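Got a structure for you, written out below as C-alpha cells; questions coming shortly.
Complex shown without one protein chain; remaining protein chains in place.
We call the chains A and B, going by the order they appear; numbering starts again at 1 in every chain.
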Amino acid sequence: MGFEQIVFYIFSAILVFAAGMVISVRNPVFAALFLVLAFFTSAVIWILLEAEFLALTLVLVYVGAVMVLFLFVVMMLDINLAVLKRGFRRYLPVGFVVAFIMIVQLVLIVGPEQFGLDKVESPTPRAADYSNTEELGRVLYTVYVYPFEIASVILLVAIIAAIALTLRKRKHPRFMSPEQQIKVRREDRLRIVKMKSETKL
Amino acid sequence: MVENYLPILVFIVLGILFGIAPILAGYMMGPSKPDSVKLSPYECGFEAFEDARMKFDVRFYLVAILFIIFDLEIAFLFPWAVVLDEIGMFGLVAMAVFLGILVIGFIYEWKKGALEWE
Partner (left out) sequence: MLEFIEQSLAWLPDGVVALVIIILKILAIIAPLMAAVAYLTLAERKIIGYMQVRIGPNRVGPWGLLQPVADGVKLMLKEIILPSSANRFLFILGPILTFAPALAAWSVMPFSDELVLADVNAGLLYILAITSMGVYGVIIAGWASNSKYAFLGALRSAAQIVSYEIAMGFAIVGVLLAGGSLNIGDIVNAQQGSLVHWFWLPLLPLFLVYFISGVAETNRSPFDVAEGESEIVAGFHVEYSAISFSIFYLAEYANMILIAMLAVLMFLGGWLSPFQGIPFLEDWFAWIPGIVWLLGKTAVFCFLYLWFRATFPRYRYDQIMRLGWKVFIPITIVWLMVVGGAVVAQLGPWFD
C-alpha cells in the first residue's frame, strides 16, 4: 500500500465521520463546524485526484465564504433546538422508508454496474509542472464561454435576490456621508453675532 | 504533482500541533485556582444580565452573502488571469462581458444602499 492510499483512507474515514456528525450532532454550531471539516477533507481527496484548482477553490469558496455565512446564521439566530427535535421519534419510521427508497434509487443508478475501480480509471499521475488551472482556463473561456456568461447572470440574480430579501432601511438612519462632512465650510457652522455689551443697571 | 502537496499536508498537521502544544504547556505550567467571580464573563463590573448571544443586524448577513458572490467571481478570474496571454482578445471580451454583468449588480447594490453602513 503506497503512501497515497494511506492518506486517502485516513481522509476518507475523517470525511465519512464528519459527514455523519453533521446530521447527528445536537448543537447546530458543531454541525456547521463538522461540515467545514468535511469540505476540508474532501479538498484533500480532490488533490489526490489531481484536481488542484477545484480543491483549492472548494476551500476558498465553501470553507472560506459559504460556511462563514452558515456559521453566522446558526450562531446568531438562536434556533430553539427543543422545538426542532420534537416529533423526532414520531417521524422516524417515515424517515426510514424515505431513506430506504432513496438508497435503492441511488444503487440502481450509480450501483456497481456503472461505478467501480474497473469502470473509472484512476487519473494518470502528472508531472510536477502540470497546471490544472491553466488547462481549465484554456477551455472555460473559449469552448464553454456561453455557460460561463450564464454563470454571471446567475450571480447577478443572486445579488438582486439577496438585497431584495434582506435589505431593510432604518427609520432613523444615523449614517453620515464622509463627502458632506469634508465639504463643510466655516460659514455653514459658525455665525458671528455682534452684540452690544450689557450695561450695568 | 500530488507529491508536491505532501509537505503542505505535513505543514498543516504541524501547524495544528504547534497551536495545541503551547496551550497544553500553559495548562501544565500555569496555576489553576478558579473561582466563580474569576470565571464570570467580563461586563464592566456588572453581572451579565442577559445571554450574550443576541440577534443582530441583518446587514451582517447581507455582507456575508455579497462576499460569497464576489468570492465566486474571484474564483472565476483565477484561471482566466493565468491563461489570458494564450486566449487573447476573445478571452478578454468574454471576461469583460462577465464582469460587465456583475458590475450591473454592483451598481444596483450601490444605488439600493446595500453598501451603506448606517
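Basically, a residue touches a chain if its C-beta (ideal position, glycine included) is under 8 Å from a C-beta of that chain, and two chains touch if they have at least 3 such contacts.
Since this is a predicted model, take the numbers as computed values, not measurements.
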Legend entry - Shown chains that the omitted chain touches within the full complex: A, B
Inset, instruction - Out of A:F17, A:F72 or A:Y144, point to the residue that touches the absent chain in the complete complex. - result: A:F72
Legend entry - Those residues of chain B which, in the complete complex, touch the missing chain: 1, 4-8, 10-12, 14-16, 18-20, 22-23, 25-27, 29-34, 36, 38-43, 48, 51-54, 56, 60, 63-64, 67, 70-71, 74, 77-78, 81-82, 84-85, 88-89, 91-92, 95-96, 99, 103, 106, 110, 115, 117-118
Inset, instruction - For the chain that got dropped from the picture, name the residues of chain A it touches. - result: 3, 29, 33, 36, 52-53, 56-57, 59-60, 63-65, 68, 71-72, 75-76, 128-133, 175-176, 178
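Quick note on the criterion: only the chains that are shown with their structure count from here on.
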Legend entry - chain A and chain B, separation of their C-alpha mean positions in angstrom: 10
Inset, instruction - Could you please specify the touching residues of chain B with respect to chain A in the complex? - result: 1-6, 9, 51, 53-56, 58-62, 64-69, 71-76, 78-80, 82-83, 86-87, 90-91, 94-95, 97-99, 101-102, 104-106, 108-109, 112-114, 116-118
Inset, instruction - Over in the complex, which chain A residues touch chain B? Could you list them? - result: 3-4, 7, 44, 47-48, 50, 52-53, 57, 60-61, 64-66, 68-69, 72-73, 75-78, 125-128, 130-134, 136-138, 140-142, 145, 148-149, 151-153, 155-156, 158-160, 162-163, 166-170, 173-175
